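Showing subunit A:
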Amino acid sequence: MSSLLEIDRLSRHFHGLRAVDEVSFGVNRGELVGLIGPNGAGKTTVFNCIAGTLAPTLGELRFDGARITGFAPERVAALGIARTFQNLRVFPDITVYDNVSVGAIGRAGVSFAGALLPFLERGRTRRIADSTSTALERFGLAAHAGTLAGNLSYGQKKLLEIARALALEPKLLLLDEPAAGLNGNETEALAVLVRDLRDAGLTILLVEHDMPMVMRVCDRIVVLDSGRLIADGAPAQVRADAAVRAAYLGDDS
Partner candidate 1 sequence: MLKTLAVLAAVLFAAAAQAQAQTLKFGCYIPLTGPVAQYGKSMLNGFNMALKDFEATGKLKGAKVVIQCEDDQNRADDGINIARKFVEDKDVLAVLGSWASTVTLAAAPIYNTAKIVNMTPISSHPDVTKLGPYVFRQSIIQTAEGAANAEYLMKLGVKRLAMIGLPNDYGKANIALTRKAYEAKGGTVVFEEFIRPDAQDFRATLQKAMRENPDTIYMGLFAPQGSLVAKQARQMGIKIPIYGAAALDSRDFLKLAGDAAEGVRMLLVYNPSTGPKMAEFFKRYEQQFGAPPEPFAANAYLTFTMMLDMVATQMPKVNRESIREGLDKMRDLDTIAGPLKYDPATREWNFRFFPGLIEKGSFNVVK
Partner candidate 2 sequence: MNRPLPLGWLLAAVILVVVPAALWLFGSAYAARLAQLVLITALLAAALNLLIGTAGLLSLDTVVYYGFGAYLTAILSTNYGTTLPTEILAAAAAGALLGGLIGWPLVRLASIFFAVATMGLATIFHTTVLNWVDLTRGPMGYRGIPAFKLGEFTIDGWAGNYYVIAVVVLGGVWIVHRLTHSYYGNAMRAAREDEDCARAMGLSPHALKLQAYAVHASLMSVAGALYAHANNFLSPDNFVLLESGLTLTAVVVGGLGSLPGAFIGALVVVLVPELLRPLGNLRAFGFGMILFLSILFLPRGLWSEVSSLAFVRRHLFREGWLKR
């Protein structure tokens, strides 16, 4: 198995504070990797560095063999890395359909000329419509296509965010705490969904607080503590790791 994403001695400092300190790990094609750690461990910082929201202070990121260190978010996305956000970031004032179509647009691209003269870009338009419809159906949102996203329930908004990311037809999906704020049943459904995506061949990097879910769905788990990588291995292996136990001592999981 070849690495789709390689993180090589990634560091990110904030005003002298080392939020992430020389972290290295990889995500293989088709793998579902969980990134965990106690609060303030630097999970989200690593996540944001990959997505291009933050530029790393030191270190290198490679995706599909090519260097992507310090790329702008839109460039990272265009290469095939889609993300969701920890706090919901749906576009509330436009419809569900339009929300999801944004992901598809990011993939297929739109142009000014194409908007004016639709016959120039018939193929592109069809592709956007197709991937939007596919993503809507897959997440059971087709019935709500015409509603404003702001009017959806919390759980539906979470799904919408993932659907939008998938419409980008990414090679790698970055999920930032997708289970946060969901109840037991919803978390269960989400776990099944994430697993399904992985079984369909998608590579996923999951940042999550919900330990049972992570342990159950992930192929491999990477653990951070105070900005450093302290464990990297199969769920059972990580669960047994002394350093991980020490890091989580006092943590409620």
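In this section, contacts are C-beta pairs under 8 Å (C-beta built on N, C-alpha and C of every residue); 3 or more make two chains touch, one makes a residue touch a chain; residues count from 1.
In picking the candidates, the idea was that all candidates are chains of the complex that A comes from, given by their letters.
Values in this document were obtained by computation on a predicted structure and should not be read as measured data.
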With reference to the defined contact criterion, which of 1 or 2 touches subunit A in this complex? 2
For the subunit A and candidate 2 complex, residues of the former touching the latter: 51-53, 72-74, 77-78, 82-83, 85, 89, 91-95, 97-98, 101-107, 110-112, 114-116, 118, 125, 128-130, 133, 142, 145-146, 148, 164-165, 168
